[in-house]
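Shown here: the complex without one of its protein chains, the others still in place.
Entry: chain A
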Amino acid sequence: MPTVSASYATFTSPLRLTFPTNQVALKASNLKMVSMGWAKNGFPSLRTSRFRVSCAAKPETVQKVCDIVRKQLALPDETQLTPDSKFSALGADSLDTVEIVMSLEEEFGISVEEESSQNITTVQEAADLIEKLVQGKPEA
């Protein structure tokens, strides 16, 4: 049990995501159970192996993504834009989302798979994916 709460704390703080402790604590003797908990909470694309990377999304990446999203959607300055902002809530349709992803690709010099790009709905998700791709990119 102490082990579980330890990992609970580690994952929660950087991502600001919470899931009910009891759900994890019930039988969560390994990380797989934790990842199941995530799936139930609507973060299915995150698996245990990606946790480390996901947590690592740097503030400057998030900021850069925010800037691009703001520019792409022509958001007025007073619009609040947080990492959790959903593109759709900002008035983006699916075409806008494609455009955002395309701009991000250019900005960061990466190539986003079609499947993953359709799963991006928030700034945070975009930043996480970018970090992952930038890390995976061979040094040119």
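Throughout what follows, contacts are C-beta pairs under 8 Å (C-beta built on N, C-alpha and C of every residue); 3 or more make two chains touch, one makes a residue touch a chain; residues count from 1.
Note that contacts and distances are computed from a predicted model.
Taken from the listed names "Paraoxonase", "UDP-N-acetylglucosamine transferase subunit ALG14", "LYR motif-containing protein" or "Elongation factor 1 alpha-like protein", the protein name that UniProt assigns to the chain not shown is "LYR motif-containing protein". Not every partner is drawn; the one left out touches chain A at residues 39, 42-45, 88, 93-95, 98-99, 101-102, 106, 114-115, 117-121, 125.
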